[in-house]
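Left out: one protein chain. Kept in place: all the others.
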Amino acid sequence: MSDDRQTPVDELRQLVRTFVAERNWESFHNPKNLAMSLSIEAGELMEHFQWLSLDEARRRAADPQHREAIADEVADCLAYVLAMADAVGLDLSTELRRKMIKNADKYPLEPRDPSTD
Amino acid sequence: MSDDRQTPVDELRQLVRTFVAERNWESFHNPKNLAMSLSIEAGELMEHFQWLSLDEARRRAADPQHREAIADEVADCLAYVLAMADAVGLDLSTELRRKMIKNADKYPLEPRDPSTD
Amino acid sequence: MSDDRQTPVDELRQLVRTFVAERNWESFHNPKNLAMSLSIEAGELMEHFQWLSLDEARRRAADPQHREAIADEVADCLAYVLAMADAVGLDLSTELRRKMIKNADKYPLEPRDPSTD
Partner (left out) sequence: MSDDRQTPVDELRQLVRTFVAERNWESFHNPKNLAMSLSIEAGELMEHFQWLSLDEARRRAADPQHREAIADEVADCLAYVLAMADAVGLDLSTELRRKMIKNADKYPLEPRDPSTD
């Protein structure tokens, strides 16, 4: 798990962008189509866990026999998030930082009770 | 759109990981729950384009009045992809590169006709 | 399109219920699993229209070559709605009537302007 430490987000975006451009698929990469596509891929990811308990789902994700197929679906989901960012013109790092601050406002940390220190 | 050029993928993963850890939500971040969560967020992203034609969808995504709300949903989708990678233990850069090669096999480039050069 | 005029909703529910019972799948028919399953099937239905314009989508749905595959996905979605109603113990006719009244409150009919009569 070291590549993610060295790979800039834009390098992955470029990978998807080139794939799309080489096939002249830009016109298909409409925001509506891409939102649908992400949802479709999320559905394929859910299929791996559809009938499992939470414990079984965890074991399934760790099982070498299922791991690559699960990773395939996670990668496809990421590819569509990156493609959407391209189609809409969003800097994902900026947007994620902004949104996580919003999420932190929505789910504030519980204040520590100093009497229990 | 320059932050994505300098931000390693793992920095965004760390952002989500810290947020989850600070709230002691790790036990909720089960692969089954996270796949569901990604699908739910993809649904919220689709809502912005639900009744629009493809042209209208493109204009909506470019409209400053709707842009931040759309970016919020894209960021939430990304956050769950990153959280899933954490829960399952996947290096996203490695998996995306691997998957894009598989996708290229599935959708090969059309051979160029040399007579048209 | 005449069978729907004579078939009570419960007859379709019974069809799904028997199918599930014969396979001893009741324990899998948990509300969480069924909501996921419906979403997965909705994803498979979307796949038929993923890259199409609205006009193309309409033509695709009318195309005898694609019609049965589309009908298959619609039927699977219906089956999971019926299975969910069974798992949760809902009378769908009652709930739909109740919800449509709520929807009518949310989207009231525009009052007619009597001066334009």
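The first chain written gets the first letter, and so on, giving A, B and C; residue counts start at 1 in each chain.
Convention: a contact is a pair of C-beta atoms (placed from the backbone, for glycine too) under 8 Å apart; a residue touches a chain by one contact, two chains touch by 3 or more.
These figures come from a predicted structure and were not determined experimentally.
Enquirer: Considering the entire assembly, which residues of subunit C contact the chain that has been omitted?
Expert: Contact residues on subunit C toward the absent chain are 1-13, 15-16, 19, 22-23, 30-33, 35-36, 38-39, 42-43, 45-46, 48-49, 52, 54, 57-58, 60-62, 67, 70-72, 74-79, 81, 84-85, 87-100, 102-104, 107, 109.
Enquirer: Residue by residue, what part of subunit B touches the chain that was omitted?
Expert: Its contact residues with the unshown chain are 28, 33, 36-37, 39-40, 42-44, 46-47, 49-51.
Enquirer: Please give every residue of subunit A in contact with the chain that is not shown.
Expert: The missing chain touches subunit A at positions 36, 39, 53-54.
To be clear about the criterion, only the chains that are shown with their structure count from here on.
Enquirer: With centres defined as the mean C-alpha position, give me the subunit A-subunit B separation in Å.
Expert: Those two chain centres are 4 Å apart.
Enquirer: Spell out, as numbers or ranges, the residues of subunit A touching 2 or more other chains.
Expert: 33, 36, 39, 42-43, 46, 49
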